[in-house]
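Here the complex is missing one protein chain, while the rest keep their positions.
By written order: A, B and C. Residues from 1 in each chain.
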Amino acid sequence: MSEPVPLAEYLASKPSLKFFFTGGKGGVGKTVCAAGLAYHFAESGEKTLLASLNPVHSLSSLFEQELWGGVIKPVEGVRNLYAIEVDIKDRVEAYKRQLAEKLRWFLKWADIPVKAEPFIEIAATNPAFEESAMFDNMIDIMLKEGENYDKIVFDCAAVANAVRLLGLSKIYDLWLDRMIKSREEALSLRVRLSFRKDKAMEEIRKDPMMRDLMDMRERIKEAKKIFNNPDRTAFFFVTLPLALPISVVKRFIDMVKGFDIPVGGVFVNGVLPKALAMREGAEDYLKNKYMEQEGYMGMIRRDLWPLVRAMIPLYESEIVGVKMIAKLADDMMKWKPGVEI
Amino acid sequence: MPKSLKEFFDASPELRIVVYAGKGGLGKTTASAATAYWFSKRGKKPLCFSTDPQASLSDIFERDIFGKGVIEVAPSLYVVEIDADKRIAEFQEEVRAKIRELYKIEKIPDEIDEYIRTAAAEPAMHESATYDAMAELLAKGEYDIYIFDMPPFGHGVRMISMAQILDAWIDKMEETRRKAAEYEEAVARLKGLSAKTEDEVLVELREIRRKLDFFRESLTNPKTCAFFMVIIPEKMAILDTERALEMFDKLGIKLSGIIVNQIYPPSLLENPNISTFLKNRIEMQQKYMKVIWEKFEEYIRALVPMFDREPKGLDMIAKVAEHMFERPWEVDVI
Amino acid sequence: MYPIWFVILGVIVYGLAYFTYAKWYDKHVWEPDPKKPTPAHTYMDGITFFPVSKYVLYGFQFKGIAGLGPILGPFIALMYGWVPALIWILLGNFFIGWIHDYSSLMLSVRNEGKTMGPLSYELISPRARRALLGFLVFYLILILAVFMVLCSLFFKVYPASVLAMIFLVLGGVVSGALLYKAKMGVGTSTLVGIIIIIIGIILGVQVPIKHPSLALWMVFTSIILFIAAVTPLMWVTQPVVYVASFPAIFGILLLFIGALASPATGVRIEQPGYLGFMAKAGPMWPLLTVSIACGAISGWHSLISTSGSASQLDVETDALPVGGGAMLTEGLLALMSLAAYMVLTPGEIKELGGVKWTCLVHGAKKLIVPITGGEPYIEAFYGLWLELYALTIAMIVIRFLWLTFGEITAGVPPLRVIIGNKWGGSIIGLLVAGAFAYTGAWINLWLLFGGSNQLLAGLALILVTIYLAKVKKPTIYTLAPAAFMIVTCEAALLWEAKDFFLKMGQLVKPPMKAGTLAAKALNFIFGVVGIVLFILGLLVAIDAIKAYRKAKAGG
Partner (left out) sequence: MPKWFKRERKEEKREEEGGVKKEVKEAVKGVFYGMASHGMVRYMLKTRMYLEHLFMLITLGDMLGFPILPPYYSLKLLPYAIPHIKTWKRSLFRERDVTDLLY
């Protein structure tokens, strides 16, 4: 098995990379790794945006400053670093409005003389909304903010959500294709059943539903181009030296590959340093922990080794605040295979 | 001392559902598994159900459970991990079978089949399928107690609010159907036929609703359902928990308790040679423990130590269960 | 001469029409194929499109086409004598009437159940459809105006019928509520409705409600119509139309019995057979032909055929009994009405105040009372009978009118807000119709309505002709009647327009004494309406001729 390429080298070899994602099981430190990565870019002079796609954001608590509100804010204390906690509320509301409008329009168009409001109300609660909204926002950031920043780091939600989020690009494509096809069929049926064909054709050209669907497909196509490009995008997985997170990452990597998303590598977080655990007179507690960790490290070596980009030590205190993030970024960049932590 | 987990369960004999909710990675799944284990040891028949698509029950019990249906991992300890994709595929097949049976046809029209096929691609399909599986297991009522491990936030909340939404849906649809049926009956009367129309769709709708209502009622009735959160003594976890409490409030759900997990044993401090690493770590945790006690005292049901081994395998689950239920206020490593 | 002869003559002529000409034409031109699926089958949705038995459809079609037209139209014979009217009813129906109803039904059946609008769009031109819609609006307003004024007139002349009518509406609402809300069987709920009507007639005779002002009765009629227009159809309009169909049918049967029994009762035709070509209203041609509409031919029928019956025809071979059969039956109804007018002596007419529609009630009384007795009740019943025909059609028309407003104003949102809904549309419709009705020139109004109605028939016939030309079938049997109808009706419209303009100079009839200027203005507007209808008709006709030529040449 080949030796891993450390993060510093990896990044140096791929200067065109622009979009970075971090994902992994809950609680493994996805957000801190994303923050560390972003900090590193910003400090090296690149204008960087850190975007949290979590349903529950933690950037504000991580940086100990107010970053919420769904807008891009500069991070105090770090040059060139900007952050956003992506808010889906507005977009979900907008979706609801759009759907309501379309539905009302349709009911009128189809001559259904029923009060539409209660139905619209219910229709607008489709749970797919939230997921789509998050996805839409992510694409928005990629497409719109891509020009304004040198690097954009996304902190994805826990594995399942992240896969769904990324997978959506593929699923959405299928789904959109179907919707567009249904709509086309519906509209051609409309033309066939109309005696005023010209008028029906005109209606079709103006069909707001179709326009929206096509727009959406276009956007996703564009996003996918970036998404699936290994020179532009890299997805990093975060794990702890523990069985559960490792197996999650293993599964996760397969899924992500299935979606043609380029894998950037794996960060192993929370590694108990050997020097600390095995020093003379160290507690049995730490020793036991370390022994267990060795087993899992073996697992990592066996299954993930070429993908490992960094190992991050377990710190004495929680990672909160710019200082800790700076330390973490430093450790991430410093790691090389064979060097004890 | 607040009521311990064991005391809580002893005081709630009608309890049928236990839900562990909250952020991922804090030990929800472990806590669910341990709870299920404990109930099974007390002569109950528990079912541990992971709705978290991260599916880690397989890892915890070191057995491939994912998508295999209900499995008895230890004597009268039942576990299930839903494979939503598989379930959707089965569901699609059910729909096809129903169509074949209803219309006595072999081949399903292409248009219809394509609709069925592509429905799986709709973004909300996964969630609905998992949710339905949950409701179905609950409705069957084959187990004494159900332990749900709910996926990280947003998601978990939606599962509950979705019941309300669908309820409203079905209300509206039922109304439409009922009105349509009324007209149809009036037509029949006008034609001199004493037709009592039985609407199959209405029957199906009522069936869906019955299941949902049962599910929601079970979940929102504090007598039959308890919600727990797992927390670790760290700043971000505390903030998250506070937010979660607000959300619970909004949904009208009362939190039954909090389990504090991954506590480094403070007894380690007694060792004069303690490494600065552990010392700092423990001191930081103790600081947050104080905050946790101040903020959530009434909710705390058990303290669980940071084990020196990852809590997986039946032996470790037994150990976690012991800490959670038998020695809820001790965090020493054995 | 006894009225029975009218009926016998009618049965013979129409029987002949059905079994010789109609059967031959049917086979020769349309070649209905019982195996060819009709729209009722191909588009079956169990709602708009679904097949029903020919008997049901015959009843449905007959009820749809039998309105005040065949009943009141023959009054014109009082001006020209009964012979020309008899000949027109017999021959008009023989050569034009049934062929129009039947062919428009078949036309729709062969064209996926399309109605007049789409058919004229496809077969003639987009402009023809627009002209047709415009035409339709005026036509509907005219129907509304005519039927409103007639209904109010009957209220005024037959005080006993007022309570009867109120009870009829009540009976409809009650039986409707019993049927939908209380889920009562159709037999019981209908019976309740009918009992309420009978109580109404008895009460009406006991407590007649008299008022000399026509204006007041117009308001009364408008209120009923407005309520019917703005309440959900299920509450008022539909159940009232439903319950009213029982006295409506009963009245026809009674009249029929009266005519058949005339040799026994000794009631004879008393009116002169021929009075001359010119009359007060104008020349016999074109006016007689447009006055006696529905009994001989009527454009309204093509609307019913295409939008109502075509989507329910089970097999193509049912089209003749349904379309043709219903029309020929209606011819019989017209003959009976003619008889009912003709049994009155000139002296009796004078007593009644001259040539009036209300004469029919007296004629009916004369025919029926010798058999049944109970004169005041028969009078109240026939007053009610005429009112309910007028009112139920007006109820349907007013709804159709605001729907049409809605469609026409679809592209103009502010206008749509004002008149394109049931509130605004109904108010405007009632106001306009009410004002038009208030000219005092009622005979002219009837003739204008007749003219536009018959013109619609002519246009329907030409649609059929173009289609037949397209599919390479003989066209002369519809082309000739179409040409005749169009020329006649255009002439009639011009004549009536002229009459309205002339009336601006002379008229001041009773209700208008107060507002001469208004009357003049209204008469002017009617003159303009006549011209507009003439132009719209001309437009369609011109486009139709072009389309016909093209169809003949290219196919």
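Here is the rule we use: contacts are C-beta pairs under 8 Å (C-beta built on N, C-alpha and C of every residue); 3 or more make two chains touch, one makes a residue touch a chain.
Quick caveat: nothing in here was measured; it's all calculated off a predicted structure.
Within the entire complex, contacts from the absent chain reach the displayed chains A, B, C. Considering A:M179, A:I220, A:I300 or A:M332, the position touching the chain not shown turns out to be A:M179 (whole complex).
Annotation: of B:S12, B:T176 or B:N271, B:T176 touches the absent chain (contact as defined above). Across C:G67, C:G97 or C:P118, the residue that sits in touch with the chain not pictured is C:P118. Checked against the hidden chain, the listed residues C:G64, C:G363 or C:G527 yield one contact partner: C:G64. For subunit B, the residues in touch with the chain missing from this view are 91-92, 95, 98-99, 102-103, 109, 111-112, 115-116, 119, 122, 124-125, 128-129, 132, 166, 169, 172-173, 176-177, 179-180, 183-184, 186-188, 190-191, 193, 195, 197, 200-201, 204-205, 208.
The chain not displayed touches subunit C at residues 43-48, 50, 52-64, 115-118, 121, 129, 133, 136, 186, 190, 233-234, 238-239, 241-242, 245-246, 249, 303-304, 306-308, 396, 400, 403-404, 407-408.
Summarising the interface, subunit A meets the missing chain with residues 99, 102-103, 106-107, 110-114, 119, 122-123, 126-128, 178-180, 182-183, 186, 189-190, 193-196, 200, 209-210, 213.
One rule holds in what follows: only the chains that are shown with their structure count from here on.
Here the chain pair with the top count of touching C-beta pairs is A-B. Between the CA-based centres of subunit A and subunit B the separation comes to 25 Å, rounded to the whole angstrom. Mean C-alpha position of subunit A lies 71 Å from that of subunit C.
Contact residues of subunit B toward subunit A in the complex are 23-26, 52-54, 56, 59-60, 114, 118, 121-124, 126-128, 151-155, 158, 162, 165, 168-169, 172, 234-236, 239-240, 243, 265, 268, 271, 273-278, 280-281, 284, 308-310, 312, 333. Residues 114, 117-118, 121-122, 126 of subunit C touch subunit A in their complex. Chain contact summary for the complex, subunit A toward subunit B: residues 25-28, 55-56, 58, 61-62, 118-119, 121-122, 125-128, 130-132, 157-161, 164, 168, 171-172, 174-175, 178, 242-245, 247-248, 276, 279, 281-286, 288-289, 292, 296, 314, 316-318, 320.
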